[in-house]
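Of the protein chains in this complex, one is absent; all others appear in place.
Up next is chain A:
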Amino acid sequence: MIARTVLTLAVLTLQEALRRRVLRSLVVMTVVLLSLSAWGFYRLDSEFGTLTSGEARLAASTVLNLVMFGLSLIAALGTAFLAGPTLAGEIESGIALAVMTRPVRRSAVLLGKWLGLVAFGSGFVIVAGLGQLLIVRITVGYWPPQPATGLALLAAQTTVLLTLGLLLSTVISPMASGIVAVGLFGATWIAGVVGMVGEAFGNDGMAGVGTVSRMLLPTDGLWRGAMHAFQHPGLSQFPAFEDSPFLSMAPLTATYLAWAALWVAVVLGLSALAFQRRDL
């Protein structure tokens, strides 16, 4: 009964994502980014033919992470602007009225929508990310050490953000929820960079900013884990690169992953609670 509702709504949400204009803009942005990066990597290879292989790998790793950041940003924008309208927009327009008067639990509807969004966001990140990895492999011959882990972490980052978007959309308007979610995503990334700089200069206060923000919204922490999975393992031996925002020196701990999972569960639970109490 509940499983059927969840599944039906997941399929419906996926269908919505595929049929709405969000997908088209997402595809256009991704294709633009991937072609730009293909061109960039091609130039990198031909211009810097004189580099030692170690230097070339460092360059490739850094640029790959930079492009992956672009991808995760696109995924964040796409899912945040999909997650908001899918709930708040439907409440505002009245689409929710007919659906919610079927023999369904509100929490099951929410869970179904979340599953659909997760499937869509993860699907996008994995397809586009894999495309990017292949581009790097073809142009400069670099293949990351843990591609599957990296892509999974990117998908997890997207999941965290869209869960936040879903919570926001149960309490504020659809557009605002998208904007706030992307804003928070950007803010934690910047806080993460601030934290790194703080660590590099031994400034505990600044380092604390990064740590705290990574706990409050796990997008940046997961992103750092993904970067670590993509970059060349030899890079950790160069302490000089420690303060680059597009390199990560340490892999994710299992504790942090568990925290991220708990975070998603709690935020989803809060959304369900807020949705349950809301008058439609």
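Going forward, a residue touches a chain if its C-beta (ideal position, glycine included) is under 8 Å from a C-beta of that chain, and two chains touch if they have at least 3 such contacts; residues count from 1.
FYI, contacts and distances are computed from a predicted model.
K.L.:
Write down which listed name, "Acetyl-coenzyme A carboxylase carboxyl transferase subunit beta", "1,2-phenylacetyl-CoA epoxidase subunit A", "ABC transporter ATP-binding protein" or "MHYT domain-containing protein", is the UniProt protein name of the chain that is not shown.
P.N.:
In UniProt, the chain excluded from the picture bears the name "ABC transporter ATP-binding protein".
K.L.:
For a quick check of understanding: of A:104, A:117 or A:161, which residue touches the chain that isn't displayed?
P.N.:
Residue touching the chain left out of view: A:104.
K.L.:
What chain A residues would touch the chain not displayed?
P.N.:
Touch with the absent chain occurs at residues 1, 4-5, 8, 12, 15-16, 19-20, 93-95, 97-105, 277, 279-280.
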